[in-house]
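Removed from the display is one protein chain of the complex; every other protein chain stays in position.
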Amino acid sequence: MTRIADTFTQLQARGEVGLIPFITAGDPDLETTFALVHEMARQGADIIELGVPFSDPMADGPTLQRAAERALQHGTSLSHVFELVRRLRQSLPIPILLFGYYNPIWRYGGERFAADARQAGVDGVLCVDLPPEEAEELKRETDRHDLDMIFLLAPTSSLDRAQKVLARARGFIYYVAVTGVTGVRAALPADLSAMVRRIRAISPVPVGVGFGISSAEHAVQVAGVADAAIVGSAISQVIEQSLGRPDLVPRVGALIAELKTALRSVATPHDTGTTIVSLRS
Amino acid sequence: MTRIADTFTQLQARGEVGLIPFITAGDPDLETTFALVHEMARQGADIIELGVPFSDPMADGPTLQRAAERALQHGTSLSHVFELVRRLRQSLPIPILLFGYYNPIWRYGGERFAADARQAGVDGVLCVDLPPEEAEELKRETDRHDLDMIFLLAPTSSLDRAQKVLARARGFIYYVAVTGVTGVRAALPADLSAMVRRIRAISPVPVGVGFGISSAEHAVQVAGVADAAIVGSAISQVIEQSLGRPDLVPRVGALIAELKTALRSVATPHDTGTTIVSLRS
Amino acid sequence: MSKLPDKYGHFGLYGGRYVAETLMPALLELEEVYSQCRRDSTFKRELRALQREYIGRPTPLTFAARLTERLGGAKVYLKREDLCHTGAHKINNTIGQALLAKRMGKERLIAETGAGQHGVATATVAALLGFSCEVFMGREDTVRQAPNVFRMRLLGATLREVVSGSQTLKDAMNEALRDWITHVAHTFYVIGTVAGPHPYPMLVRDFQSVIGRETKKQIVQYEGRLPDYLIACVGGGSNAMGLFAPFLPETAVHMVAVEAGGLGAGRNAASMANGYAGVLHGSKTYVLQDETGQISATHSLAPGLDYPGVGPELSYWNDQQRIRCVTVQDAQAVEGMRLLAETEGIIPALESAHAVAHAATLVPQLPATAIVVINVSGRGDKDLQSVANFLGENAL
Partner (left out) sequence: MSKLPDKYGHFGLYGGRYVAETLMPALLELEEVYSQCRRDSTFKRELRALQREYIGRPTPLTFAARLTERLGGAKVYLKREDLCHTGAHKINNTIGQALLAKRMGKERLIAETGAGQHGVATATVAALLGFSCEVFMGREDTVRQAPNVFRMRLLGATLREVVSGSQTLKDAMNEALRDWITHVAHTFYVIGTVAGPHPYPMLVRDFQSVIGRETKKQIVQYEGRLPDYLIACVGGGSNAMGLFAPFLPETAVHMVAVEAGGLGAGRNAASMANGYAGVLHGSKTYVLQDETGQISATHSLAPGLDYPGVGPELSYWNDQQRIRCVTVQDAQAVEGMRLLAETEGIIPALESAHAVAHAATLVPQLPATAIVVINVSGRGDKDLQSVANFLGENAL
């Protein structure tokens, strides 16, 4: 059993919804990322999603584009990320998931990537632009090194497609809350809960929900139906607004604490038991 | 016999080559033109060629284009030109030839034009853009009012064409010295004399040569073969250079005197008696 | 081909050869050579091959479905001269004249240009057939049609900027005629429209008639019958005569010539609507002029229409009421351009946009069974800057 699966088991046992914060490695520099990860863990993060910056992040909104640009300005590469994870692992017990685009991994080499990731202490990997159809080559390697490859489902996915993706799922399934790119939003889609419920009903693994979760209210909304809430742009926004300020790390910490408190206030969702014939109502 | 034919008869009798200066009526104003015509006659001009300004003088070089523009700036029209000629006629014995483009005449009306021209004291008319083929309508009117319609021949004219044009000639034939537009030139074409000799040999009327005669030397060159030398741009250049100066009129007079002296120094050409088979050698 | 003009180049009262004597021999020679060539199968084959393999003929006749729907009247078809190589019908003519120049052993082509389209088309055939080339263009036009100036230069032509007179097309034509008078022995003057002295109005019409011949064949193929209306803009009249000529014997086909109404009274280029018979640039025809016979300054946003004369044959058919002449102003033309762009994805030249604008008022008055053909004489790329200026957009 991987550290990620383990985490979800513990969360379920505690009747809690997980909090998975995302930050871009190297934004604004690797030392700050190191400090941020520790702070987020301290404030209640259950899994850390660490963004590997890419020059052409086609699924990201402006906030995460800028975060990646800041990280790339001083050349943050996969090797740097592994080095960071290795250092974090010396004291960090919670799972670390790498989140990014396929090209840097492909260029690094799939086998070498999986080996080095595992060795550094990475627990899972999520490639935004690597749907199951194209993932086999890399998945063979991540499976071999016991890394969870996390797949996504989206509001546009059909039931058929969901079943196909879920059949390959490991760790958890990442449900994309909005039809769109990453970024903070005023409101989540009206049918989000229904969609997540249906997926959860047929998913062999827990379901995390991300993209657009921008506030404690959103987190609460998601918590009613999902196993974890993934928060990205909202955190990067705080980082951006705090650039050059001595309290950058505690400000992010405060946001995590607020989100975690909100999530703890909600009861874990229970299986609906419905038979799902279509994902879309 | 018209005043133009008469003038050539007298010139021949005196063994003299005629001088036909051209100025644009109304350049720079009609009063100056009045003074200039008298001055040119006094200095030995045999026939006065009076330009009727036209907005689009397509056979003229820059000097005469500017002369026409100056005349048009204060709206010099055919009616003004007739009025000028009427005044000149009160004291001027030598022939006056109007030189211009067809449109102002056509717009004035051919019949009305011929009548008014005759009545004002005009002796002939030359339309640069009215070859014999298109001239019949106007020529009917000018013939009726006993005005000489002057036709042109050019270096490009074939013998055939020359004969056709000469058949319609009245007053004199205007030989265009250069393949080109009006304007002063450093030198005249090498074959000018040969061409004029050939035309003169078959012409029922005297031959005047114009276009590009810019100096006393040119006049002398032409005088050896032609019945008259026509000088335009060289005079307009003096006018242009003297604009606003009190001695504009005498300066033009001096040029006419110089040209006339040069012409008087040359013996009239005698018939060569050659049989002409081709105009071009 | 029509029986007009007569052997003197007259279309009734109009046409003829009003030029300096120096040019007469060249015109007579051209007439002679042309009359040989039009009967010469080698010449005709060569011309047809270039039309097909170089210009890209036949150009399509496009059914304008969305324009038809928008206007809610007759069915509208577009003759697509905008698809000709270099972007306008002008090249139909320059190819023909350049072949004549080759026959005559000339080495040098000259041309006047307003919009720059005829200049580009002449520079193009000069490059294609190995002539040297000089193009006369009014300074004002070199500014408003700057891209065409650069195109001519790239094609190896020399641009002669004309600073005399109003510095537009009429003055460019004066300068070209002056150059021709001077270099007539080895120079061929490629006139860009059905104007100028005989035989130009005739031969340009003949070379452009390919537009009408194709249209006739195409519309019969699509609709099984001839159209009810033909609409073309008129600068000198070459695209109009090119479209109209083959339909002249078909008396049921109405023909509408759209002149440039510019900014309205006193600031336009509508020679037939507002001019008088006169003589300009070698032929008798309708000319915009004052009461003393001086040629008027003209205005049109479309530089190819900004000319105070019109081809003599158009004057003739206008008097005969075989063609009907209407005017369209600058602002309407710009709207016509937008209309065609937005409904059909075709940005017409400002010149052609005059024809579109007239169609926009005519078509809604016609029954759905009627068929209208608009000649899209060229594409609008050359006009983008002027239209942007006109619209007050600085976005270009």
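Going by the order they are written in, the chains are A, B and C; count residues from 1 in each one.
Just so it is clear, a residue touches a chain if its C-beta (ideal position, glycine included) is under 8 Å from a C-beta of that chain, and two chains touch if they have at least 3 such contacts.
Treat the numbers as computed from the prediction; the structure is a model and nothing was measured.
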| item | value |
| --- | --- |
| Interface partners of the hidden chain - shown chains only, full complex considered | A, C |
| Full-complex contact with the absent chain, from C:Gly130, C:Gly264 or C:Pro364 | C:Gly130 |
| Residue of A:Val122, A:Val176, A:Ala234 or A:Val249 in touch with the missing chain, whole complex considered | A:Val176 |
| Positions on subunit C contacted by the hidden chain, ascending | 52-54, 56, 59-63, 66, 80, 82-87, 123-128, 130, 146-147, 149-151, 153-156, 337-338, 341-347, 380-381, 384-385, 387-388, 393, 395-396 |
| Residues belonging to subunit A that touch the chain removed from view | 54-62, 65, 72, 75, 77-79, 101-108, 128-131, 133-134, 151-158, 161, 165, 176, 179-181 |
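Keep in mind that, in the parts below, only the chains that are shown with their structure count from here on.
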| item | value |
| --- | --- |
| Category of the chain touch graph - line, ring, star, complete, other | other |
| Rounded Å distance between subunit A and subunit C, as computed from the means of their C-alpha atoms | 66 |
| Intercentroid distance (Cα basis), subunit B paired with subunit A, Å | 97 |
